[in-house]
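I'd like to ask some things about the structure below.
Every protein chain of the complex appears in place save one, which is left out.
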Amino acid sequence: MKRMLSSIPALIICLSLAVGCAGNSPAQTNSSQSAAAQSESAALQPAEQSASAVAESESAQPVENVEIRAAWWGDTGRNDLYQQITGRFEADNPDVKVICEPVSWTDYWDKLAVQTSSNNAPDFMGMHPQYAADYIGRGKIEPLQQYIDSGALNMEGWPEGVINTGSVNGTLYMLAMGVTFSSVFVNDGLFEQLGVTKPGFDWNWDDMKTIGTDTRAKLDAAGMDSSWFMADLSNNLNSWRYFVRQNGHEIYTADGEIGFTLEDVTDWWTMYTEFRQLGIVPDAATTTEYSTATLEDSLFSRDKVLAILVPVNQFKLYSTTFPDKKLSIIRNPSAAGKAVGEFPEGAHFAISSASAPEKKAAAARLMNFWINSAASLELFGLDQGVPGNTSLSDSYMPNLDEYQLQIYDFVEKLSEIGTPSTFPAAGATEVDALFKSIAESISFEQTTVEDGAQQFFEQAKTIVADNKS
Amino acid sequence: MKRHVFNKPWEAYLFLLPWLVGLLSFTIIPIIMSLYFSFTRYDMANSPLWIGMGNYMTMYKDPRVWKSISVTFRYVLLGIPFQLSFALFLAVILKKQRAGVRIYRAVYYLPSLFGGSVAVALLWRQIFNKEGIINRLLSLLSIEGKNWIASPDTALYTLILLSIWQFGSSMVIFLGGLQQIPQDLYEAGSIDGAGKVRLFFTITLPLLTPMVFFNLIMTIINAFQAFTPSYIISGGTGSPVDSTLFYTLYLYINGFKQFKMGYASAMAWVLLVIIAAVTGVMFGIGKKWVYYDD
Partner (left out) sequence: MTKRRVNSIIFHVLIILFGFTMLYPLLWMLMASFKTNQEIFAGVNFFPENPTLGNYASGFKGVSGYSFFRFIGNSFLLAAVCIVGNIASCSMAAFAFAKLDFRLNKFLFSVMMVTLMLPFHVRLIPQYIVFNGMGWIDTFLPLAVPKFFATEGFFIFLLTQYMRGISNELLEAPRIDGCSTWQIFLYFMLPLSLPGLMTIGIFTFIWTWNDFFSQMIYISNPIRFTVSVALRMFVDTTGQSTWGALFAMSCVSLVPLFALFIGFQRYLIEGIAAGGIKG
């Protein structure tokens, strides 16, 4: 019924346009709807493209040609890089054609949400842990074990821990694009200039207070009253996750329940309220103002903060974007005498469960090529962290530049001390938004820490419970 | 009342045919589907689950819905009068044929051409942030400005200014309407010795009422559904502290960020009722002051 109704305009427009189109497209007397729609689409597309499409369809081709759609987020540089990788894959696999669908980070998730509603998600796609639970929980991601069994995906050389970053409840859904850890980038030059001893590689929350206070005093003395030690991370769920883990808990338990305690929230926001009052982190308005800023426009870029929390794989990006700054990498603050916060992180590749079987198989081959072939890793490098396939390291180690070596070292070091974390529960996106919103309200002093923490604790529980039913 | 010229009613439906077809295929189906979704729990992946009035009850208890309604009403009530008077004022000034006027019109229209481009977000921050142009000008007068765009009590006003800045579409519609007013009416008025201001209120404004009415209705409908300004400037969050949380933005957050399309649809229908009520009242009042030549 729906289809019939909606095809009425298609027919009418094709009929009405037939006269106009006759001049530049071969006369099509075939009145079947799809053919008409196609000629219509050809008329609307640039002539050059439809011409090339014709040429392509006329050239000899193997019968089992598969066309898959591959989507990712990223900047223009990354798009070019990834397109080269898919290009190399196509050269190796002439029976597969890859259509690239690059989108910027914000738009990527809006678009994927809409596509999912029509079972029209890209066959091969980037997936981020922040959103993965929402898609996996709703059955939109294809489990990968069968492709490993069939040999399409070769997991040789992959450490257990790295493979597991993509499994939920024991089922493998995604493969890591690379392994990375949260880290803190420090503007060494600015510390030297101020005469402040910068935090050591292994530092803790107490150090943050003492060094932060020292920095505040030196900044004020230098007349830099709108600069701070570090950005306000009270609204950063990932940073808080470290804090919760240091207390021996997890935000979510392995079976998808709330795993943190009320104290975990209260202590976190109490600590940051103190940091804010001491001038270690910026005031609320400044934090809000810069919350949407891109890298070039960020607090760090403008020397308004001396240290910043970033996934370590972006070290090269930061170093090349700010050639004038002298940067170094340190750990996230740890908690003296408590558990380790670090856990392996990173973005993943996934396959849409709604795709046709032959497309899924082709997507699995693309995935395998991307993360397991020297030809791809030569280009891909450490863009998303240290590749999971350790047996290929020999092929890319010699090519690493100084920044990549530092990333590599950092990941090596932390892989030894880091412990696996649990996977976010369905509803994690909503919990994340709630966390941000309440943290902001506290920072603007519109909510007290106690009330805010209580609200967050209660509402997070409700959200997770709602998403289970 | 000379409508008897067209006395074959079926002809009207022929003229309406494209619209009717479009209505049935592209508009009614989505509208009915969204109405259905509003009574369901729908996460866009699994089939909708009927929950009756559940979404509407949740809305009633959702403080952020109320917050977003208040933000939206403030945006509508504060933005529209300024935007429209500004547009009308400039349309009247730029109405007359004189040297350079065409360039001026285009120049004043430029901000509207800009739309909701990503660049606007950065531009607006460059103007209204702590170290922005406004505060630099204020510091010349030794006034220390605040962080306009990121403070809960002023952020919404920067978005209202953005909507006023992009007044061009209304201005163009006013300009079109002004050209319809016969010049001889003004000549007659001038002979009677009426001043410019008086001519405006006795001739221009009454004859322009259809366009004023049109602009009023359209800006109301659009302002209630305002989304882009906050989406690009707050990064789609409505921050700081929900002070720019437009109703439609909250609807979008629910639907697209949290996969609660059922709830989002319920919100949409409540908004539809609000807009329809306000517009209905405007149409009712409009009969009294809008001048039609028929």
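A and B are the chain letters, set down in written order, and residue numbers restart from 1 in every chain.
Here is the rule we go by: a contact is a pair of C-beta atoms (placed from the backbone, for glycine too) under 8 Å apart; a residue touches a chain by one contact, two chains touch by 3 or more.
These numbers come from a predicted model, not from an experiment.
**Student:** Which of B:Ser70, B:Ser85, B:Ser139 or B:Gln180 sits in contact with the chain that's absent?
**Tutor:** Per the contact definition at the top, the residue touching the missing chain is B:Gln180.
**Student:** For the chain that's not shown, point to the residue among B:Leu78, B:Leu122, B:Leu138 or B:Leu205 touching it.
**Tutor:** Candidates B:Leu78, B:Leu122, B:Leu138 or B:Leu205; residue touching the omitted chain: B:Leu122.
**Student:** Pick out which of B:Phe39, B:Tyr75 or B:Tyr108 touches the chain that's been left out of the picture.
**Tutor:** Final answer for the missing-chain contact: B:Tyr108.
**Student:** For chain B, enumerate the residues touching the unshown chain of the complex.
**Tutor:** 2-9, 11-13, 15-19, 21-23, 25-27, 29-31, 33-34, 37, 44, 93-94, 97-98, 100, 102-119, 122-124, 126-127, 133, 165, 169, 172-173, 175-177, 179-184, 210-211, 213-214, 217-218, 221, 224-225, 227, 248, 251-252, 255-256, 261, 264-265, 268-269, 271-272, 275-276, 279, 292-294
**Student:** Which residue numbers on chain A touch the omitted chain?
**Tutor:** Residues touching the hidden chain, for chain A, are 2-3, 6-7, 9-10, 12-13, 16, 34, 37, 40-41, 44-46, 49, 69, 71, 73-80, 83, 99-107, 110-111, 114-115, 117-118, 120, 122, 292, 294-297, 301-302, 317, 321.
The definition used in the following text is that only the chains that are shown with their structure count from here on.
**Student:** Rounded to a whole Å, what is the gap between the Cα centroids of chain A and chain B?
**Tutor:** 35
**Student:** Going by the contact rule set out above, which residues of chain A touch chain B in the complex?
**Tutor:** 2, 5-6, 8-9, 12, 106, 109-110, 113-114, 116-117, 134-135, 138-140, 226, 284-289, 291-293, 297, 427, 429-430, 433, 436-437, 440-441, 444, 446
**Student:** Could you list, by residue number, the parts of chain B that touch chain A in their complex?
**Tutor:** 21-22, 24-26, 29, 43-46, 121-122, 125, 129-131, 146-147, 149-152, 233-237, 239-242, 253, 255-259, 261
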